[in-house]
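The complex appears here without one of its protein chains, the remainder shown in place.
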Amino acid sequence: MNKEKEGGLHASIMIQQIIRNAICIFLCLLSLIPFWIMIVNATRTSVAIQSSFSMLPSTHFMENWNNLLKQAATQASLWRYMGNSLIIAVGSTALSVYFSTMTAYGVTAYKFKGANFAWAFIMAIMMIPVQVSSIGFFRFMYQIGWGNNYLPLIIPAIASPATVFFMRQYMISALPLEILDSARIDGSGEFRTFNTIAMPLMKPAVATQCIFAFIGSWNNFYTPSMLLTSQVKFTLPMFVQQMRGERFRSDHGMIYAGLAVTIMPIFIVYFILSKYIIAGVALGGVKE
Amino acid sequence: MAKSKTTKHKTVEYGRYGYYFIAPFFIVFAIFQLWPLIYTIGLAFCENYYDTMWNAEVGPYFNGLANFATIFKSTEGTYFDTYTFRALGNTLIMWFMNFAPQILLALLLAVWFTDTRVKIKAQGAYKVLVFMPNIITAATISVLFYKLFDYPNGPINQLFVNAGIWEQPYQFLATKWATRSIISFINFWMWYGNTMIVLTAGVLGISPSLFEAARVDGATSWQIFKSVTLPLLRPILLFTLVNSAIGGLQMYDIPKLLTTSGRGDPDFTTRTITMYIRELAFTGARQMGKAGAASLVLFVVTLFFSLVLFYIMRDKDAIKEKKAIKAAQKARKGAN
Partner (left out) sequence: MKKKLLSVLLSTAMLAGVLAGCGNKAETPADTSTEAPADTSTETEAPADTSTEAEAPADDAAASGDKLYVYSWNTELGERLELALGLANRQDLWDRIEYVNVGDSGIYQERIDQLLQAPDAEDYPDIIAFEAAYIMKYTNSDQTLPITDLGITDADLAEMYPYTLTIPTDKRNGSIKGLSWQAAPGAFMYRTDLAESLLGVTSPEEMQAKISTWDDFVATAREIKEKSGGATKMLSSNGDLAEVFRSNMSNPWVDDNGVFRMDPIMEQYMDMVKTFEQEDLSCHTTTWSDEWNAGPSTDAVFGYFGCTWFLHWTIKANCGGEKPGEGTYGLWNMCQGPMPYYWGGTWLGATAGCSDPAAAGEIMKILCCDTDVLTEVSRQTLDYVNNKTAMKTLSDAGEGAYDFLGGQDFIAVFAPLAEDVDVSFMSAYDQTINDLLGTQITEYSLGNKDKETAIADFKAAVAEAYPSLTIE
C-alpha cells in the first residue's frame, strides 16, 4: 500500500520533472533563436536573406566572410576595428568596475560626514535621463580638444552610478566589515585592504559588472560615432553600420557575418564568466 | 577600557578614507557630467530652439515655466492631454505589459529551481541560457523581430496563413496593441532570466526549516508558495519592481528601432518618453528647452518610484548596520 503510494509519488515527480525540463528547454531555445538566425544568415547570400526567412544554414559563409574582410580592407583591416573596440571596451570596463567598487566601498566601509548624502547623490544621478545632456557632453569634449580621441569614451566610465549601485548592493551582502577590522589590526593599509581583501571577495559582482560594462561599451555605436572622425580609429559597430548605411548596395550576408563577428567575443566572455555572472546577479539583486 | 577608546578613535580617523575612495567618482562626474546636467536643467527654464529656416539658434532666453506649461497643458487647454504625457503613458503601459508576465514566469522558475522534491538537474545550464538574451544588443533584436513580424510575408504571417489559420496576413506593426505587445515581449524575454536569478537567490535565502515545517503540517505546494515563499520574498519582489520601473521608464532602443519611422508607429502609440525627449532635442525645431523640461518631468516621475525603493532599503540598512555594530562590539568585548 505504502509502496504503491510511494511509487505513484515517484511517478508524479518524474512527470513533473519531464514537464518542467521541457518548458525550460523550450525557454532556452527561445533564447538561442536570435543567435541562431544571425549565424544562419551569415551563411546565406544577400538575395536569399532579402527574399525569404530560413532557420537552416546555407553554404556561403566563407564568401560573406571574405567579402567582409575585403570590404574592411579598403580602409583598415577588420582586426583593426576589432582592436579599437577592444581598447575602448577593456579600458572603460576596467575603469568603471574598479572605481565603482572603490566608490561603493567608500560609502559602505567608512563612516564619514556626507556619506549618506554622497550615496543619495549617486542614486539621484542614476535616475536623471541623459538624452539631453549628451549634447553638452559632446560640445564640451570638443572644447577641451578631445574630439576624435578615445579618452572621452574611456575616462568618464570612472563615474558609473549604476555600477556603483550594484556594487554596493552586493557588498552589503557579501563583504563582512569585520574582516576589514581584522585586516587593520594586522596592520594592512586601507588601500591595500581594499585591493587584496575586498576586491577578491567581490569577484562575482566584478564579473557581472565587467560583462555588462564590456557589452555596453563594445556595442555602443552612438557615442563613438559622435566623437570619432578618423576611419582608422573607428570601432567595429561603426564599421558594421557603415556597411548598413550603403542603403542601395547592402550586402546582407556580409552584414550578418559582421554582426556575428561582433557578437562572438561577448559570447565567449559570457560563457567563460557565466558561473560568476549568475552568482553576481543573484547577490547583487538580493537585499538581505 | 583604554583599548576600546583607541579603536573608537581609530574608526573616526579612518572615516577620511571614505573621501579618498569616493573622490575619483565625484571628480570625474564633476568634470564630464555635471556641467551638461546643470546646463540641461537650466535650459528647462529657457526658450531655446533652432529656427529651422535659417538654422539659427534662438535663445536660450529665460522664460520661467513656459516649457512646463506646454508639457502639462495642451493647445486646447486641457491638462495632461499632451504628447509628453501620452509618451509617458505609453512607456508605463509597455513597462507593465512586460513586467507582469516577467515576474510571474520568474517566480515560477524560481520555485521550480529551488524545489527540493522535483529536482531540476540541468538548472545551471538553464540559468546561463535563459539569461543570455540580456547580453545581445537591442539593435540586433529589434531588427530580428521586425523581420519576424513583417507584413505581408514575414515568417509569422507566412506560418499562420499557410496553416490556414488566417485568411489574410496581419499588419502587426501597424496595429497599436500588437506593436506594444511585441515591444513588451522583447523586454520580457530579455529580462525574465535576470529576475529569475534574483528571485531564485531570494528563495534560497529563506530558511529551509520553514518549508520543512510547513510540509510536516501537510501543506500543499501551492499553500507553501502562498503562505511561506511569497510573503518572505516580498522585499525582493518590491526591489525588483522598483528597479524594473526605473529601467522601464528609460526604455528607448527597442521601440525606437522596431518601428519604421522611429517615432513610435503606429501613430505615436509606442513612443516612449525618452524617445520623445530625443525627438524634441534633435529633430524638428530642436527644442532643447522643452526637451530639458520633459527630462525634468521624467526625473520627478522616476524619483517617485525611487523614493519607494529608498523607503524599502533604508529601514533594512539601519537594522543591518545596528546589527553589525553590535556584533563588532561583542566581538571586541570577547577579544578583551
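The first chain written gets the first letter, and so on, giving A and B; residue counts start at 1 in each chain.
In this section, a residue touches a chain if its C-beta (ideal position, glycine included) is under 8 Å from a C-beta of that chain, and two chains touch if they have at least 3 such contacts.
Just so it is clear, the structure is predicted and the values come from calculations on it, not from any experiment.
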item: Touching residue (missing chain; options A:182, A:195 or A:241); value: A:241
item: Among B:30, B:122, B:159 or B:230, the residue in touch with the chain that has been omitted; value: B:30
item: For subunit A, the residues touching the chain missing from this view; value: 47, 49-51, 113-114, 135-136, 138-140, 142-145, 147-148, 221-222, 225-226, 229-231, 238-239, 241-242, 244-249, 252
item: On subunit B, residues whose C-beta touches the chain left out of the figure; value: 16, 19, 23, 26-27, 30-32, 34-36, 38-39, 42-43, 45-46, 49, 51-62, 70, 75, 83, 147, 150-153, 171, 174, 260-263, 265-268, 279, 282-285, 287, 290
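Keep this in mind: only the chains that are shown with their structure count from here on.
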item: Inter-centroid spacing, subunit B versus subunit A (mean Cα positions, whole Å); value: 17
item: Residues of subunit A that touch subunit B when the two form their complex; value: 13, 16-17, 20-21, 24, 27-28, 30-32, 34-35, 37-38, 53, 99-100, 102-103, 105-107, 109-113, 115, 118, 120, 122-129, 131-137, 140, 152, 155-156, 158-159, 164, 172, 177-178, 181, 184, 190, 194, 211, 215, 219, 221, 259, 263, 266-267, 270-271, 274, 277-278, 281-283, 285-288
item: Interface residues, subunit B side, partner subunit A - complex; value: 10-11, 14-22, 24-26, 28-29, 32-33, 35-37, 39-40, 43, 109, 112, 117-120, 122-133, 135-137, 139-141, 144, 147-148, 154-155, 158, 189, 193-194, 197-198, 200-202, 205, 235-236, 239-240, 243, 246, 250, 252, 273-274, 277-278, 281, 288, 291-292, 295, 298-299, 302-303, 306, 310, 312-313, 316-317, 320, 324, 327-328, 331
